[in-house]
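Every protein chain of the complex appears in place save one, which is left out.
By letter and in written order, the chains are A, B and C; residue numbering begins at 1 in each of them.
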Amino acid sequence: MTAVRPSGPLRLGMVGGGQDAFIGAVHRTAARLDGEWTLVAGALSSTPERALASGAALGLDRTYPTWEAMLAGELARPSGERIDAVSIVTPNHVHFPVARAFAQAGIHVICDKPLVHTSAQADELRRVAAQSGVVFAVTYNYSGYPLIRHARDLVRDGALGEIRKVIVEYHQGWLATRLEEQNSKQADWRTDPARSGVAGAVGDIGSHAEQLIATVTGLHLEALCADLTTFVPGRRLDDDASVLLRFQGGARGVLLCSQVALGEENALRLRVYGTHGSLAWDQEHPNQLHHVPRDAPRQTLTRGGPGLSAAAQAATRLPAGHPEAFLEAFANLYRGVAEAVRARAEGRAPDPLIAQFPDLTDGARGVHFIEKTVESSRSDRKWTDARWPG
Amino acid sequence: MTAVRPSGPLRLGMVGGGQDAFIGAVHRTAARLDGEWTLVAGALSSTPERALASGAALGLDRTYPTWEAMLAGELARPSGERIDAVSIVTPNHVHFPVARAFAQAGIHVICDKPLVHTSAQADELRRVAAQSGVVFAVTYNYSGYPLIRHARDLVRDGALGEIRKVIVEYHQGWLATRLEEQNSKQADWRTDPARSGVAGAVGDIGSHAEQLIATVTGLHLEALCADLTTFVPGRRLDDDASVLLRFQGGARGVLLCSQVALGEENALRLRVYGTHGSLAWDQEHPNQLHHVPRDAPRQTLTRGGPGLSAAAQAATRLPAGHPEAFLEAFANLYRGVAEAVRARAEGRAPDPLIAQFPDLTDGARGVHFIEKTVESSRSDRKWTDARWPG
Amino acid sequence: MTAVRPSGPLRLGMVGGGQDAFIGAVHRTAARLDGEWTLVAGALSSTPERALASGAALGLDRTYPTWEAMLAGELARPSGERIDAVSIVTPNHVHFPVARAFAQAGIHVICDKPLVHTSAQADELRRVAAQSGVVFAVTYNYSGYPLIRHARDLVRDGALGEIRKVIVEYHQGWLATRLEEQNSKQADWRTDPARSGVAGAVGDIGSHAEQLIATVTGLHLEALCADLTTFVPGRRLDDDASVLLRFQGGARGVLLCSQVALGEENALRLRVYGTHGSLAWDQEHPNQLHHVPRDAPRQTLTRGGPGLSAAAQAATRLPAGHPEAFLEAFANLYRGVAEAVRARAEGRAPDPLIAQFPDLTDGARGVHFIEKTVESSRSDRKWTDARWPG
Partner (left out) sequence: MTAVRPSGPLRLGMVGGGQDAFIGAVHRTAARLDGEWTLVAGALSSTPERALASGAALGLDRTYPTWEAMLAGELARPSGERIDAVSIVTPNHVHFPVARAFAQAGIHVICDKPLVHTSAQADELRRVAAQSGVVFAVTYNYSGYPLIRHARDLVRDGALGEIRKVIVEYHQGWLATRLEEQNSKQADWRTDPARSGVAGAVGDIGSHAEQLIATVTGLHLEALCADLTTFVPGRRLDDDASVLLRFQGGARGVLLCSQVALGEENALRLRVYGTHGSLAWDQEHPNQLHHVPRDAPRQTLTRGGPGLSAAAQAATRLPAGHPEAFLEAFANLYRGVAEAVRARAEGRAPDPLIAQFPDLTDGARGVHFIEKTVESSRSDRKWTDARWPG
């Protein structure tokens, strides 16, 4: 277990994530879990009234009606009281202006995924962040699981040999009916192109799947061939996708995602096959990682158990058999950002085992993936070039 | 458990399947398991010497040096002694001439899959079989599992509503190295285009996957988009394939197969998602079928347990918890063919719950699927028309 | 796959196992599966009429009205036609007289479990069999599973170190209601002390559990402490048991069995913990064996997969991933007996990897276990001496 820092927690502000917003509460809990952050300021909703009410309900010290007011208000405070970082947990279309403004102002940014709507916006954020030197994290939270870090280290250390095939799936069933017509805030914005972006399921969950491949395998995409479908009548964005992948160097892959797969809850599963062995992981049973070396029996590695890499161990709070799960993985990102922020403040190098989190590279590459997937889906050509210039 | 028939077993001849041939022994055991068949004649190898030696090793009554000699020899016997059916368990390229000759002679045929090398051959077999009126089974053995029959009945009875997405995978790892150079008879012919046909993994296991979709869902393929790969250097046929599927009526699908997926043994898995629920089945744990009705918890149906269809029950020998497996499923096909053959001999309708087995329709459609998959793989167009004219 | 012997199958007679008798069909299928045996004679029921009708329904060559008639009839035949062995698949109370008579006559015996009602009967059978020199197998069929043989070899070779704790469970739910009043032949005799013996669940399934411990660990029981319960009102024998075990040398154990455990089908599960590691096996998923070496990840060994002992490999017909199950394990016993019988006839030593089957030692020890368990259950003393004098 991480000790709470003697120097006390860092100060966090939040944009979005008011009452009824599922992901806001997740971020707040993740930030709080290790005692690394304390939420001190917020502009928690898109309407000033609800923003103020949400802040009051949370007992927030500094509640602002808008993110612009929050930025101004925080900048007006002495630096010893000002927020160290802002968490952006709004619907997708709000990410860009908020992230740009806070980054420009030198406030570190933790932004939900997918990063923004377009590659142009992503490039602009990368430019701004490079200029101001802020830490910028994108909460692809599944990369925070300890066994995903071990999987990455296994691949990097050659345990699987050369990668041949990658299969990643992310299946949910909650949008199998037209929930967006039934007063579901979650469904509403995710199926609205103006807020969600050019893709539905591909942006919301397919982008997690893409990031998981990139994190674990380090492979670079070369081309893809996508079949996007909207199964629910009247829906305006894809709710199902099947994508063939070709990687530079010859590996092949398949990325499947669906939000109409009844019976599936949050089934993010990764399989990687190489010339020396394979691995498999399932987010719904995140404390186990299956590894089969060539010509040997299947091994089930467990979080906290024997044989894990240093990074996997560093991301672990509890002994084996005492399961950790979604919130702990999410908290690993907040802990990683805290380490990066503190290191910068203290003028030292961050602990590389702790300061691990997806950043603007992941964020921008994810946007590019979404764009190329949609482009491929509309094309009659089999393969769409998907090399990321980033 | 099936009772052995008082009238005694039917007489079976076999072509191929001599010593060292894995699948020949499987067929013999499956034929024998329920006491429905007795092997009385064989031309068990492609060389007369080995054919005779294999027959002697098995203690066969009537051993022939070639299939031509067997056909002649059997036709020369009185009909009360002649074989009722021939099992063709040779490498693929031998299926066609043998099946045609025996079918023409009025001997029922049980032929391994894939049926033949070309659609033209398949059409010719269909013509011949229709003319002579023989029973003709193609041993897509996975369709013999009781819970696959229940899955089919669930879909047919509307338990899943309208099908939206089908995912079928068939993963093996045994060809991850160049086994065909290491004196493996199994690997040798499967990777040789002259014997295996135009496809490797797609023909050997992908065709099983296609047949499983067709059996369970009844969907008709409209178009497909295939990416076939040969990962092992020097190999002449595909050893990995990823195929996107579009079905008539709007359902989508994905068919994955690989023989280089290290760590996988014989991982044939089917998932079907509809508007009212979903199902999932895994050949390596064939006594369980997962069914999730919409808005209800996951149910695990078990072979022999409550809630199974009449056809699933009829395909079952043992009580729940006493697992049945590969050979029993295979034997269900032999039992089904026996019922069809007996019914024909007795001038009655066969018991529809028993006389279930893939036939020339499955066989010909499978060949068409293989051809279209290879065609698509070579094409730059995304979608290749895959409607089966049959 | 076993080749059928060129010398042809051995001749089997059967006592009991007529129509509606579940276990008779299991024995017949197991005997037939590898082509090692052919059923030629039978006295298949306790009433002459049903015995003859059952024989006719099976198309048996030689059907006898009683087992006495069968014994006389077979002895009257030339030795080249006489049955090689008799399978006794009657309710328990018939085992003793039939087994004694056939063994005395020099006919090999395959007898269902539990062997007999009393240790005195078991001793008498051992005396008779020793005198006549017949092969005598007791069909504790679960010991026929390949991975049970591997588990035994793992323990014997020291992979687990010194055994500390053994947990075996055998849970079923089919007798949770008073099925014996509902015209269930299976339930009727099993709950009748005159036919089943002094114990219900303990005799029917607990004895399998005891034999599994003995087979895998080789431990010798020292004392036991049993709590037998009859949950279903009106039932005359135990339908649930929990038994603490102490083994010679200091290991401890727990044996649980129940036939009123609703939701369980045939849940025979074994766990063995030693100073160097542990193993776990579940009959309902018999193609996997879990082995955890000390300080290492869990390994899942698979039937047909890498790392198996010679005996486990010899008990296997199919490649990994092509599951085998209950009937194949049962058939391994019939194959083992066939090898022992043939070796005796041929004056050679049997192949030790094949000729593996539980014998009168297992049978007699099992009867002693049942007696001691019932004795303990009636005692106020905690520990009942359970050392087997055999």
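Heads up, the rule we're going with is that a contact is a pair of C-beta atoms (placed from the backbone, for glycine too) under 8 Å apart; a residue touches a chain by one contact, two chains touch by 3 or more.
If you're wondering where the values come from, they're calculated on a predicted model, not measured in any experiment.
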Which listed residue (A:91, A:304, A:350 or A:366) would be found touching the missing chain in the intact complex? A:304
Sole touch to the unshown chain from C:273, C:326 or C:369: residue C:273
Among C:56, C:262 or C:310, residue touching the chain not depicted: C:262
Of the candidates C:20, C:61, C:81 or C:227, the residue in contact with the absent chain is C:227
Of B:104, B:299 or B:361, which one is in contact with the hidden chain? B:299
Can you list, in ascending order, the chain A residues touching the missing chain? 1-8, 19, 22, 25-26, 28-29, 32-35, 39, 56-59, 172, 174, 264-267, 283-287, 302, 304-305, 317-328
So that we can see where the missing chain sits, which residues of chain C does it touch? 164-165, 167, 173, 176, 225, 227, 229, 231, 240, 242, 244, 246, 252, 254, 256, 258, 260-264, 273-278, 280, 290, 292, 294, 298, 379-383
Omitted-chain footprint on chain B covers residues 291, 295-302, 305-307
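By our rule, only the chains that are shown with their structure count from here on.
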With chain centres set to the mean of the C-alpha atoms, which chain is at the far end from chain B? A
CA centre of chain A versus CA centre of chain B: separation in Å? 44
Just the number, please: Cα centre separation of chain A and chain C in whole Å. 55
Cα centroid separation between chain B and chain C, in whole Å? 35
Multi-chain contacts only, two chains or more: what residues does chain B have there? 264
